[in-house]
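Of the protein chains in this complex, all but one are displayed in their positions.
Note that the chains are named A, B and C in the order they appear, and that numbering of residues resets to 1 at the start of each chain.
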C-alpha cells in the first residue's frame, strides 16, 4: 500500500441544547451549540471498515445531552472541559478530544423596572465561544467572542502607506473604523472564574477600541490584544481577526452637495481582513 | 398580441447607507438599508425597449444618497415618506413608489459609567423596519420589527387540540415558547412621533408576551396584537408572524436520568409558522 | 371588543422529506421541502385559546410523511394538490390550504458512459417549485423555478434612459446581463403532464433569454414571459423577478491598461430589482 492515513477526526457538530434551571424566584435559561471532535487510533475504521472502536457521532450527541443535566451548571468552559475529559477517558481509543461550545446569549426581559422571572430576549448575534482541546500531553482552553460588531466614527486614520503603480486609495485622516471581530484567547490557568473574566476581558477589548487613536486596523488590533495581556495574567496569548467593514464616503460633490464626512456607502465585499496574535513574552 | 403586461415594478434594493451627525458632545451614527420600487406607466419599456421614461435604478440609488444629507434627519418613517413622495413627483411616469427602510441599530458604548462620544456596538439582528407606499389615491405607512427573538420558559401550554390518526404530539401543560417574530403595523395618522411610538409599541409587545398565560402561539399572537391596538390609537392594524422555534425535551429517561423539563433539543426545521392580523373594528 | 382577527393562517414549514423508489434496474431518489399553511374558522383558537379545532402543525408534518408513500409518486404539483385537498377535506374547519413544495434536484451519476443505478449528484441550487392554493371557490396551481442563475456576455444594451440631476450611469451599448430569476406561472388546466411541461417551459425561458437582443432587463423579462404564454396554452399568467447581478467594468485605464469590456467587478449590493407579470389577454 502506497498510502497511509495521516490524520483523522470525527465528531458531531451543531448539537443544539437548551437548559432551564428553576431557581426560587426566576428561571435561568441557557442555549448552546456543541461540536465534538475525536482523534485517536481509528486506522482500522478507515482502512478496514472495522467499526468496533467507533464511538458513534450519535452517541457523542446523546452523551452531551445526558451529561448536561449534572455538568452544564456553570461556564461553558467548564462544561467543554468536562466533556473533552470524558471522551478521552472513554473505552474507545480516543487520544484527543476537541469540544467547542457557542453560547447563544439571552437576557431576561425588563418590562417595568425589575427583571421578569421567565421571559427572555436574545442578546443578538454576538456569541461567547470556547474551545477545549484535551489530550494526554496537555489541555488547552480557549475562550472567545465571535461576531463582535463594533464601530467608531472618528479617532481613526489611515495615512502614509506605501504607494505603488496600482495604489489609488486616498489618504484618510478621519474615517469610520468598523469591524466584526473574532477574538479568542488561550488561558494559562484552570480553576479560575471563566465567566466573570470573560466579561472583564470583553470590557477591556471594548474600552481599548473606543479610546484608541487608531493609525490603522493593525495598530488598534495590537493595542486591544496588548491591553488584555497586560491586565489579565490568566491569558497567555490572544488572537484577533478584524475584517474591515468599509464605510466609503459617497461622492455628493458631483451633485453640488458637500459631504463633510457625513454620508457613506457601507460595503460588504471586498473587505480587508486583518489578523494578529499577541503573546506574552516568555521569560517575563 | 395575445398577452399583456399585467403588473410591473422595478427599483434598487440593498442601498446601504450610513450617516454621521456631529453633535457638540457626541457623534450620532445611523445605518440603514433602503429598497426602492417604482410602478407606473412603463409599458413601452417592457414591450418596445423604449427607455426614455426609465428613472434607472442607479439613479434611484444616487437619489437616496443625495437626499439623505438633508432629509434623513429623524425617523426612518419620515425619510421613507420623503423619498416615496419624491419619486412619485418625478417627471418619470411613476404612479406608485414603495420605499422600505431597515435600520441597523447601534448603541453607544458605555465603557465606564457614561456613554462614549463616538464608539458604538451593534444592537444585534433585531431591526426596526418601515415600508411606505405612496400613490395618488393615498399613502400607507407601515412600521415593524423583524427578527425579534423572544422566549419564555413557562406560562405556556398547548393542550386539548384535535387528534386524528396522524397525531402523535403529546399534550404539553408547561413548555418553552420561543419565536422570532416579524411584526408590522399600519399607522392611521401622519405627523406623529414615529420613533418614540415605535419604542412604546415594542415595549407593549414584549410585556404582553412576558405576562401572557399562553394556551397556544395563536392566542399569544392575538393578545399581543390586541394590546397594541388597545393602547395605541395611531395603529390601524397589526400583522404578526410567529414561527415556532421548537425546544423539545430530550429523552433522558432512556438513560435512567430524570428530565424535569430541564434539557431540550432546540430545532430549526421543521417549524410551526403561525400568523395573524388583528384590526381595529370599524365604527368603534 | 374594539379589535377583530382579520386574517389568520398557520402551518408547518421546512418539512424535509426524501424518498427512494426501487425500480428493477435503478433507484429513483427525490428530495423535497414542503410548507403547509391552513386558513379557516379558527377564531376561537386565537381569541379564547380553545384548541379543539386545531390540526396541529406537528400533525400536518406527520401527514405529509404518511401520505408521501402512496401519493408522492409523480410530479410535485400532483402531490401538493393531493395534500391541499386532503387538508381542506379534513374534519378541522380548514377553508383554504396552501401547500408549497420545493424539489431539490438530483442527477444520477454517470461515471462511465452509462447512468449509475444508485449514486447521485446534486443539480445545484436551482429549484423546481410549486404552490397549490385549494379552497371551495377554486384551486390555483402555480409552478416555478427559483434561483435560475443565467447570464449573457453580449446582446445586451441599456441606453437612452431618462437623465436627471442625479443620473451618473453611463450608457451601455454592450454589457453583461446576469440575473438570478424567480419565475412562477399559473396553470389554467389540471390533469396535464406538469413534469414534462416544466422542462419545456424552462427551455423556452432559456432560449428566449439566450437569443433576445436585450435593450433592458425589463424588455427581456417581457419577452421571456410572452414566449411562454405564446407556446403553452396551459399557462394563464407568468410572473418574473429578475434581480440584476451587476458586472461593472473595472477601471484599468487608470493603470494604463485597456479594458475592452474584458475585466469586470461582480457586485451583490445594491442591485436592480426588476419584476413583471405577463398575462394572457381575456377574450382571445
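We take it that a contact is a pair of C-beta atoms (placed from the backbone, for glycine too) under 8 Å apart; a residue touches a chain by one contact, two chains touch by 3 or more.
This one's a predicted model, so the numbers in the text were calculated from it and none came from an experiment.
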Looking at the full complex, which residue from C:74, C:119 or C:189 touches the chain that isn't shown here? C:119
By the contact criterion defined above, which parts of chain A meet the unshown chain? Give residue numbers in ascending order. 1-16, 35, 37, 42, 45-59, 61-63, 66, 90-92, 158-162, 164, 166-169, 214-219, 221-222, 225-226, 229-230, 237, 239, 243-244, 268-281, 284
On chain B, the omitted chain is touched by residues 165-166, 168, 254-255, 267-269
Across the whole complex, list the residues on chain C that are touched by the chain not included here. 16-21, 27, 29, 31, 62, 65-66, 68-69, 106, 109, 111-112, 116, 118-126, 148-155, 176, 203, 206-207, 209-211, 247, 250, 252, 255, 257, 259, 261-268
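The rule we apply is simple: only the chains that are shown with their structure count from here on.
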Taking the mean of each chain's Cα atoms, which chain ends up nearest the overall Cα mean? B
Separation of mean Cα positions, chain B and chain A [Å, integer]: 29
Numbers and ranges of chain B residues touching at least 2 other chains: 16, 62, 66, 268
